[in-house]
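And then subunit A:
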Amino acid sequence: MIPIKLYLVLSGVLFVIGTSGVLVRKNVLVMLMSVEIMLNAVNLAFVSFARYMMLPKGQVYVFFSITVAAAEVIVGLAIIISIFHKKESMDVDDMNVLKG
Partner candidate 1 sequence: MTDIPILSIIVFLPLLGAVCVSFIPGQNKPFIKLVAFLFSFITFLLSVSLFFLFNPSVGTFQFMEFVPWISSIGANYSIGIDGISLFLLMLTTFLTSIAILYSFRSIGSKVKEFMIFMLFLNTTMLGVFVSLDMLLFYLFWEAMLIPMYFLIGIWGGERRVYATMKFFLYTMFGSVLMLAAILYIYFMHQKATGISTFDLQSLLAYSTAYLPFKTRLFLFLGFAIAFAIKVPLFPFHTWLPDAYTEAPIPGNLLLAGILVKMGVYGFLRFAIPFFPEVSRDFFYPIGILAVIGIIYGALIAYVQKDMKKLIAYSSFSQVGFIMLGIFSFTDTGMTGGVLQMINHGLSISALFLLVGMLYDRTGKRGINDFGGLSGSMPVFSAFLLITILSSIGLPGLNGFVGEFLILLGVFKVNIALTAIASTGIILSAIYMLWMFQKVSYVTPADREVKKLPDLSLREILILVPIILMMFWLGLYPKPFLSRIEPSVKNLITVTAPGHFVAPVASQFLSDKKIPEKTFLKSLPGK
Partner candidate 2 sequence: MNSTLLNSVLFVVLFPVFGSLFVGIAGKWLKKPLAGIIASCSVGLSFVISVFTFFSLIKLPPDLRFFDKVFFQWVPVGHFLVNFGFYVDPLSLLMIMVVSSVSFVIHLYSIGYMKDEEHFSRYFSYLNLFVASMLLLVLADNFLLLFMGWEGVGLCSYLLIGFWFHKKSAADAGRKAFIINRIGDFGFLLGILLIYHTFKSLNYNVVFSNAPLILSHGSGIATAITLLLFMGAVGKSAQLPLYVWLPDAMEGPTPVSALIHAATMVTAGVYMVARTHVLYQLSPVSMGVVAFVGIITAFYSASIGMVQFDIKRILAYSTISQLGYMFLGVGVAAYSAGIFHLMSHAFFKALLFLCAGSIMHASAGETDLRKLSGLRKYLPVTFWTMVIGALSLSGFPGTAGFFSKDDILAHAYVTPYYGKFLWGLGIITAALTSFYIFRMIFIVFWGDKQKESHPHESPKIMTFPLIILALLAIIGGYVGLPESNLIHRFLSPVFLGTAVLSSNVELKTIMVSLVFSLGGIATAWYFYLVNPSLPESMKKKAAGLYKLLLNKYFVDEIYERIFVLPGRKLSSFFADVFDAKYIDGAVNETGKWIKTNSEQWRKIHTGYLRNYALIILIGGILLLGFLMTKIH
């Protein structure tokens, strides 16, 4: 049996990679993808806990989180496309209309 620590460390690493993606990249799509990576990292942790706590409930939650992620992507992409049409650029720094 592989100790759970490894799985968690792996999800931690994936999570950090996802965060770096969000921070570093300027292209909105890639940012969205890195958010998805972070999401998967968390799902991984969920499943590993479910497995080691022997609670199938964990998997149900992952199932729900995936559907929610899907919904999120749909809306995200729709927004991105509409912004793109207005701004003609995918650069996230141009989208600072909501300045304080």
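In the analysis below, a residue touches a chain if its C-beta (ideal position, glycine included) is under 8 Å from a C-beta of that chain, and two chains touch if they have at least 3 such contacts; residues count from 1.
Quick note on selection: all candidates are chains of the complex that A comes from, given by their letters.
Because the structure is a prediction, the values reported are computed rather than measured.
Of 1 or 2, just one candidate touches subunit A in this complex, namely 2.
Residues 19, 22-23, 31, 92-93, 95-100 of subunit A are the ones that touch candidate 2 when the two sit in their complex.
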